[in-house]
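All protein chains of the complex are present and in place, except for one that has been dropped.
Showing subunit A:
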Amino acid sequence: MKRFSWFNATALSFGFAFLYIPMIVLVVYSFNESRLVTVWAGFSTKWYAELFRDQAFLDAAWVTLRVAFFSSTIATVLGTMAAHAIVRAGRFPGRTLFSGMIYAPLVMPEVITGLSLLLLFIGLGIDRGVLTVVLAHTTFAMCYVSVVVSSRLATFDTALEEAARDLGATPFQAFRLVTLPIIAPAVISGWLLAFTLSLDDLVIASFTTGPGATTLPIKIFSAVRLGVSPQINALSTLLIVAVSVGVITASLVTKRNAVRRAREERAADQLA
């Protein structure tokens, strides 16, 4: 299995090239001296400095972060509740329909989700702005959260909840004191997923946004239509760095915990 072969090496290089060359190009050109994106004129960090002086970008970034934070938080609460209901409620009439309806937005074209939300907000007479984007993002992020959380709950030992109730906990206490702490990693990764989805969503945001609620993807998209500026490259590089740091830290922490746990279990067995 582990033997080196030219075929494997080639396939792997092509795969990685396909995935990462666009990003590498983007990162490299964010340090370009020249204003022209395709012409290398020497190393410089001036576009980063410029980026932080551009109030419009900073505003958009702030809007995006707020939207992402609130929508992912609400989506996590709702998605976790929905997942718990589906996994724990056992058989009830219409269970398949209910769970299907939660997962449907996963495969629904974003354009349709965006359009239907737009029509709903207009119908209800809600002014479009940060609130509508938050609601829209919550709607589509919720199903991702419930997928992540319900796959964790499916392997969760029901006896733990029963034990909590047996020891006098109300169903809500059992969830808060036992289930939630145990499934917390899944809930957190659901939240992170929702946060990321909200950060980079363009389609639904552009349907439901209004004046004063321009998110970063909308801003980038409209800026690019006027011509790609190295500022955008710098911004994208920052996003890539942020995401990579987050992912790497999370995996390192998980791995360290797993190793420590395994060691402690071995120690406990030897001690017995």
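The rule is simple: a contact is a pair of C-beta atoms (placed from the backbone, for glycine too) under 8 Å apart; a residue touches a chain by one contact, two chains touch by 3 or more; residues count from 1.
By definition in this document, contacts and distances are computed from a predicted model.
The listed choices are "Rod shape-determining protein MreD", "Lactate utilization protein C", "ATP-binding cassette domain-containing protein" or "Anti-sigma regulatory factor"; the UniProt protein name belonging to the chain that is not shown reads "ATP-binding cassette domain-containing protein". Considering the full assembly, A:181 is the residue among A:181, A:212 or A:227 that touches the omitted chain. The missing chain, though absent from the display, is touched by one residue of A:26, A:169 or A:228; that residue is A:169. Those residues of subunit A that touch the chain absent from the view are 157, 159-160, 162-170, 173, 177-178, 181-182, 261, 264-265, 267-269, 271-272.
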